[in-house]
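Shown here: the complex without one of its protein chains, the others still in place.
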Amino acid sequence: MRYYAFFVAGWLLLIGCLGIVRSRNLVHAVAALSVCQSGTYVLLLAVGFQWKAVAPVFGNTLPTNTPVVDPVVQAMTLTDVVVGATVTALLLAMAVQIAKRQRTVDPDELSALEG
Amino acid sequence: MGTFEAGTSQLLALAVAVPILGACLMVAVTRLARLVADSVATAVAVAVAVIDGWVLVHTGAGRVVLWHGGWLPVRGFSVGVSFVGDQFGAGLALLVAVLMAAALLYSWRYFEAVEAHYHALMLLFLAGMQGFALSGDLFDMFVFFELMGAVAYALTAFKIEDASALQGGLSFAIMNSLGAYFALFGVGLVYARTGQLGLPELNRALVGHRPDALLVAAFVLVSCGFLVKAAMVPFHFWLADAHAVAPSSVCVLFSGVMVELGLYGFVRVYLVVFRPVLPGPDITRAFVVLGAITAVVGAVMCFGQRHIKRLLAYSTIGHVGLFLMALSVLSPDGVGGAAVYAVGHAGAKGALFLLGGILLNRYGSVDELELFGRGRRHRWTGVAFVVGALALAGLPPFGTALGKSMAEESLASAGYGWAPALFVAVSAVTGAAVLRAGLRVFFGVGPPPLGSGSGATPGTEEPDVEGRLTRVPLTMAAAIAALFGVALVGGVWRLVPDAVDRGAQRFADGTGYAAQALAHVPAGPTRALPGGWWGVEGVALSLASVALAVVLALGAIYLSRLPDAVRAWGRRLQPGYRVLRRLHSGHIGDYVAWFMAGLAGVAALVGFPLR
Amino acid sequence: MTRRARFSLFLAGASCFAVLLVLAVLGLPGFGTTRHQYRDHAVAAAIGHGTANVVSAVNFDQRGIDTLGEESILLGSVVGAAALLRPARREQDHAPAGGGSVLEATRLAGYVVLAVTLLLGIDLIAHGHLTPGGGFQGGVVLATGLHLLYVAGRYPALARLRPLASFEVGEGLGAAAFAGLGVAGMAVAGSFLANVLPSGSFGDLLSAGSVPLLNVAVGVEVACGTVILLAKFLEQAITITGP
Partner (left out) sequence: MSQAVVAASLTFVLLMGTAVALSNAPERQAVTLSVLGLGLTVLFLALQAPDVALSQLGVGSAVLPLMVMLAVRKVRSIR
């Protein structure tokens, strides 16, 4: 348990890359890229976690000296989630247009760029 | 800190906020008249240039530091984010703004733009590059890295009728996003160890720290993320695909500054954060080797192209390899040489891309073989193209030549005696490729080439403008002239290399960076470096590479008339070249596989000497 | 490269890199430990400014420049995706006729859920500085809620309720408001993105200075941007046909 979360994060990062390498469909490659990115979410939140601490949201009842988990990594992850979502949208838009121009989204068959 | 200085520091925020507000205006006011969109966007770029220039002038006392939101550091720590404008950061930001103004001027009125979307994207691109150059926070650098990435992907694929533009955009987007995520992973590792994100705080946290696997991994992840943008071999594959297909005005920024920003980020983070931990000589060795490989691959691939924009893109890879070599010396003269070289290169390469764009918009093609002799009527465009090619090869008094000789000198004195020869060869080969294309297209020199023999990508591409251009508009000519000015400025105005030399000393001083950002400690004095101006040896080497470029270009044009012995020697090189070319497959899976291999390679180069 | 060569190259690189990663992870301070230096400062700073949701305090007050960058990425991606998904020269955009056949019950459920999600979205934005949520989360909920109309089988109704031009205006204005508040901080307190409004009393709706305003700005931008994105993808999937 001491390192498990970090290993999961690293695994997601690498397995996402493998997904892109093996992919036969650009839409799938984009999804695999978002798996890579979820590795960064897991890493950041795992870094900021603390056992027996609560969420860093005091509301108006929680005493302000209660131990909370790290809010900074959560803010970073939030930014990361937004960035990931919007960039993925952009990538999907390109994949759709590629499908229209080349009638395929299989990287093995795309041939507009060589050499 | 006096009020005046505080006022100047706020300008750093405006360098980012003004273009963002401009972009919002472009989006919010739909159906903006074209003339208004053009003039507002150009005015914003000029305003940002003025801001950066003002900051640059006021870096005399060291660095202009801004803590956003007024979160000033207390006892060496702040919860806020800093922007630190030193001569290098502000200077690079200024170069970005000037190039952006030239690019917007070039696309003035003629460029086919969907409403004001193009302008909004360009201004956000400007904001992203400004933020990345000025930021003093690791996570904030990631955010601006992604900002310049996201809009750059959209700009690359902007011509949706063009299959290669879309595919190039997608490869670019996947590789750069992957780089960004790996960099963020590295940021997470550093944060876990130190609990800090600010570059100055990290510097202090890591002083006296022992190098271990965690820090090596973090350094490798962050560097490789940034080096993807800098197109280091083997992370470079996306560059040619993207630069060749993006609109010409966008290429000016891609080749001139975006790629260089990747290098800048890498060196900045090393110098401020990781230098206290990872010993300099090992890093120098690792990245001089990487830079040399990149330079050779870029030059060889460049020479084999017939698609003119693709050819220019590979020449960028070659030059960026040289920049990395010079930067890796980590001494002020190496860093300064790289900077002068990069400014000259940005101007020359930008002008060449725009001249290529004029060809594209006139003939609907950028194919060297197809356009053979067809540019004869446009004598001035042709002359400009040839001059640009020679500038790229290092013709004095262009800044490329001065920067190159400074870089060569620093590498030679750091014990890399072979480096000057490599510099001469790479700049000559890339210059020769451009020169060959220019002579063929604009002057019809040599026998008409036989098409399709080489198997390289032909230069068919959708034009940037609606309808064909019949003459060169004044705005386009002005943009090109401005870029030639940028190429010249480093070599003819002594103030520039001198200021760069002093800036390089500040840039290399990570401890001073932290002290000034966190505790207002004024920067130490800088001294004038010897050899920051034209010397006999430098001029001789520059002229040698220009002469070599001319010989190579003519040799390639008159290949059939060369003696058999030379041609046989050339044929022996063919198989090697063919293998290299086949590796540039346009396949995203290949690119990711190479990325992973490169990551392992860099990790080995950095990690093993520490054992 | 062949698939096999590509796979082997990847595997060789990845396994070497994985070794480094494992060594690196073993040097981490372990999962769930108590030492978080930045956290301690950030929590104190948030309480000082009367912001009960510390994540909002970090996002909008302490590290507001990150969020400005993030909102610019959103703006750029939406504008970029919209530009990339424009109908190409030879394509036609034709709206489908009629409302399609959907069960009355489904339609009713769609409308009910729509009302609930809209309320939820507004609530998330308004209390972003107090409870979990904020401009981004609320904005996404608002935009998705609007698209429940599609589930309810009313693409034409959705198209009517969704004049894209005004959403573009909203998106631009939302992003501009964020940057504008930053500049206002510069004008009033002499520092970009400074929190210039009174902090109020901890835990109240009107507290945390300008954080609620920034939340609203982000909420408007995100809602409008997400609507535009989804609209463009729906257009591609439904109404645009090739030559």
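Observations
The letters A, B and C name the chains in turn, as written, and every chain counts its residues from 1.
In the analysis below, a contact is a pair of C-beta atoms (placed from the backbone, for glycine too) under 8 Å apart; a residue touches a chain by one contact, two chains touch by 3 or more.
For clarity, every value in this text was computed on a predicted model and none was experimentally measured.
Contacts of the undrawn chain with the visible chains, over the full complex, involve A, C. Of the listed positions C:Thr51, C:Thr67, C:Gln137 or C:Ser210, the one in contact with the omitted chain in the full complex is C:Gln137. From the options C:Ala24, C:Leu68 or C:Leu230, the residue with contact to the unseen chain in the full assembly is C:Leu230. Counting the whole complex, the residues of chain C in touch with the unshown chain are 53, 55-56, 124, 132-134, 136-137, 140-141, 143-144, 147, 226, 229-230, 233-234, 236-237, 242.
Residues touching the missing chain, restricted to chain A, are 1, 4-5, 8, 11-12, 15-16, 18-19, 22-25, 27-28, 30-32, 34-35, 38-39, 41-42, 45-46, 49, 51, 53-57, 68-69, 74, 77-78, 81-82, 84-85, 88-89, 92, 95-96, 99-100, 103-105 (touch as defined at the top).
We take it that only the chains that are shown with their structure count from here on.
Computed from the mean C-alpha positions, the centre of chain A lies at a distance of 15 Å from the centre of chain C. Averaging Cα coordinates per chain places chain B and chain C 31 Å apart.
Work out the mean CA point of chain A and of chain B, and you get 28 Å between them. Counting partners per residue, chain A has 17, 21-22, 47, 72, 76, 79, 83, 86-87, 90, 94, 97, 108 as the residues that reach two or more other chains. Looking at chain C, one finds that residues 3, 6-7, 10, 14, 17, 21, 25-26, 28, 36, 38-39, 42, 58, 63, 66, 70, 73, 77, 80-81, 84, 88 touch two or more other chains. Only residues 139, 143, 146, 149-150, 153-154, 157, 160-164, 166-171, 173-174, 177-178, 181-182, 184-185, 188-189, 191-192, 197, 241, 244, 304-305, 455-457, 581-582, 584-589, 592-593, 595-596 of chain B touch chain A when the two sit together in their complex.
Chain A meets chain B in the complex at residues 9, 13, 17, 20-23, 26, 29-30, 33, 36-37, 39-40, 43-44, 47, 72-73, 76, 79-80, 83, 86-87, 90-91, 94-95, 97-98, 101-102, 107-108, 110-115. The residues of chain B lying in touch with chain C in their complex are 6, 10, 13-14, 16-17, 20-21, 23-30, 66-71, 77, 79-81, 83, 114, 117-118, 120-121, 124-125, 127-128, 131, 139-140, 143-144, 146-147, 150-151, 153-155, 157-158, 160-161, 189, 191-197, 212-214, 216-218, 220, 583, 585, 587, 589-590, 592-601, 603-604, 607.
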